[in-house]
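Every protein chain except one is present and positioned as in the full complex.
Think of it as A, B and C in the order they're written, each chain with its own count starting at 1.
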């Protein structure tokens, strides 16, 4: 209810303020008997964590996940899986100047008004550090998907004004991790890096887009009315910090097309029903049709900039926010595993729910 | 769970196949003591229904809502409000030729595979006729919002390649209903009408965009992590038939901006805290900040076209789908009250939930 | 949330005031492809309805169920099943004298205080007439259980001070419907009938107990912590009007036993694991163990009596409530199909949920 639980059958509930003792969560509804690969979890955490390169925030968090329950002798028990990550690199002093000030385009003001107080240390619950728990939950979800052969490939499609010009089918999605900005198109990757460095020197920040492709999804996932598969994917993505837009398949571009050009014509091939095109993005009527699912996620530029900004304090007095601290110029590369994690949670949840569609 | 319920406190559960006896729903969690204006409900239904002008489907449905419970002596009882709309204009003969055929970019194939069978008459549960129940639920939700002064204005922003060029603040949102295509910009409205007529003559169809503006939202609605206000709005919109994209505030355009230009600077004015700009779209950290909430919703072109299309039947044999029946060239104008209804359900739900944020 | 939905995967949402237009519900999450026997539904409704014999209320309701959606060509579609029963025998005049009065041990006062008003005609939403919708939902649930061979047998165990002295295994549970009071023990049945007639002559009312036995439940239904199978059964039963107690297996009698006498010793028989005794009532650790599930449900005496009672009106003035109207001396026989229905909903829900316990 209060917004900290995601999913229906596979349910991730998360907790934690950015500068509290720990962040973590409980993953309930995870099926029994699945082999748990703790290294996979850590690997995704490492992809998300700060300090991976000079392009991202130098805050040093070990981000070491500790499993507290639900796994026994290497397998899931069917009981809730609890996990935590200690917040080691806490420097509350960095933030004390913000206790009475509202930073522009952050959640300081809305938290203060909604709850009457807030943990002002680094954003507290509103910090993107919360997404660590999503990555852990998503890594578990991927273990469920792996059994069905479902694979998720997210990558950076756009940073600022630099965008991949190719279709995703022309890209080698296995090469994404070779790029420091997680862009599988070498040329675009280089331009993005240049842009980030340039904007970093200006003390400014960038946004961008992540594209996510999900392969080998069986036909039938998704519920036809309110819980359409892409509606749940959309909510999952829009719940990630800084996300401002979501589009499935042909997305907003479809609004300029005509039906005759947009319809995906069915064809039969070797006994399987396929479509000539895939403007639908692998989902029709809210239900997966077996084609690739693909969608775009738009991120606004990072709100914390290294420039002075005017703002207002809790008494309404004008203040100047100094640009300081340890922050990313562009979070989009680090958000790739977060997008994957949320997609994995949605898919795994629907995979489990779909078991109840027929007796 | 199975996708036919929307909301947490204010919960709309809908039912009905397009050519079954009736469609309708149950709205639970509606507060007691609210005056119920049945005319308001019918008015929104009339805005959605087919046959409003020569620009939309001529199917004649009276779409007369009947309330079965939850209202007594003109006020809500606090008990579930059940309603139904009889399906009077059923012509099952129109659809029998589709019982074994999968129409392109419809839900025929995915329903058949998921459930092992389907009501093939006019799309059954996958028909956009299901949105009638949303409009009824939304009309009730608006009665809750009205008490708090919250107002919702949706309008057609784009049809095909014709788009309003102005900002929404430059438009007279009270004039939307004067336009047959629900576009409050007279010049664009005319172009859209011309385009629809031209494409109708081609037997083809169009998509478009709806923009929705919500005014007078109190600060504090929305939950900070998974149930961010715009994430719930996004899911609500993406669950509407034919929607392919959603963007809040600055949306995808923000991905090309820099933080210094995108941040909404706080200012104090007459004791209130405002922002100079509103790229955030009235939501920060998932919580409303008191500014206008605005978002775009992208609709693909209608899948049913008046042209022959090739497809495949249930045995994999090639078939030709003839273009016939009663269908809209462009559903976007009729979707305006649906967008409003879903927005109203989200806002009212969060308004109620927010009552529990503090004792 | 607001209490009108029951179940997690198989979800029954009900609506309706006793003297409104109709009562009914939506059953969501019902699996596709199940043959629907409408006669079975009507048969259970007929068991519940008033006027079955001179022992029960003479109110004549046809209680004819109408299915509005979710069933096509004789089978479930996997979409929500909506149903309604029109309230034909409305005589609002009977109740107008109660609009400002609080009847003792009814819900008049609590509804008035919670909601600020109420439908005072015959109890409105608080009337036991609401259980009609449960019986319909339960009849559908039995169709799911039937596929797995699960059978539910409820019967009247006690009325007033007359109780069956035998263990349920000594009774012929198929003979229950032969008794006008649904008591499968002939001798007790006769005594119960005599008692009801005697108390009817006094203008007074009776309570009693229903025992329910569920056979052929597979091992594994139920969730181990909060959603233990007997906890969900208990809630289901306690949600029925007039129920004051629930006990599973050995129940309250177990509180006087010692562990050595109460433990159910495992034995192996023809490859199956069984227990020598079944004090557990077929559930261990919240999960079914394959033995018979059995439980008792205690009903208080009917609150509406044919005697004058003092009470207080909405202004606090003393009033006399006259005993009149059409009411049961003892509802327990009519509650048998309601107990079965609620048990069926719980079992079917857990049967579906258990499909997700392993991949």
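Just so it is clear, a residue touches a chain if its C-beta (ideal position, glycine included) is under 8 Å from a C-beta of that chain, and two chains touch if they have at least 3 such contacts.
It should be emphasised that the depicted structure is a prediction, and the values quoted were computed from it without experimental measurement.
A.B. asks: Of C:30, C:72, C:111 or C:153, which sits in contact with the chain we cannot see?
C.D. replies: Among C:30, C:72, C:111 or C:153, only C:111 touches the chain that is not shown.
A.B. asks: Among A:125, A:211 or A:258, choose the residue that contacts the chain missing from this document, as touch is defined above.
C.D. replies: Hidden-chain contact among the options goes to A:125.
A.B. asks: Touching the hidden chain in the full complex, which residues of chain B are there? Just list them.
C.D. replies: Those residues of chain B that touch the unshown chain are 9, 29, 31-34, 78-79, 144, 147, 224, 352-353, 355-359.
A.B. asks: Name, in rising order, the residues on chain C that touch the hidden chain in the full complex.
C.D. replies: 1-6, 8, 14, 102, 104-107, 109-111, 113-116, 125-126, 130, 158, 160-161, 199, 202, 204-209, 219-220, 222-228, 230-232, 234-236, 238-239, 241, 244-252, 254-268, 271, 273, 275, 279-281, 283-289, 296, 298-305, 307, 309-312, 316-318, 353-354, 356-358
A.B. asks: Since one chain isn't shown, list which residues of chain A touch it in the complete complex.
C.D. replies: 1-2, 4-5, 8-9, 11, 13-17, 20-26, 28-29, 32-33, 66-70, 72-73, 75, 77-82, 84, 114-119, 124-125
In the analysis below, only the chains that are shown with their structure count from here on.
A.B. asks: With chain centres defined as mean CA positions, report which chain is farthest from chain C.
C.D. replies: With centres defined by C-alpha atoms, farthest from chain C sits A.
A.B. asks: Report the inter-centroid distance (CA atoms only) between chain B and chain C in whole Å.
C.D. replies: 39
A.B. asks: Using mean CA coordinates as chain centres, what's the chain A-chain C distance in Å?
C.D. replies: 46
A.B. asks: Just how far, in Å, is the C-alpha centre of chain B from the one of chain A?
C.D. replies: Each chain's C-alpha centroid was found; their separation is 26 Å.
A.B. asks: For chain C, give me the residues that contact two or more of the other chains.
C.D. replies: Within chain C, residues 9, 29, 32-33, 78-79 contact more than one other chain.
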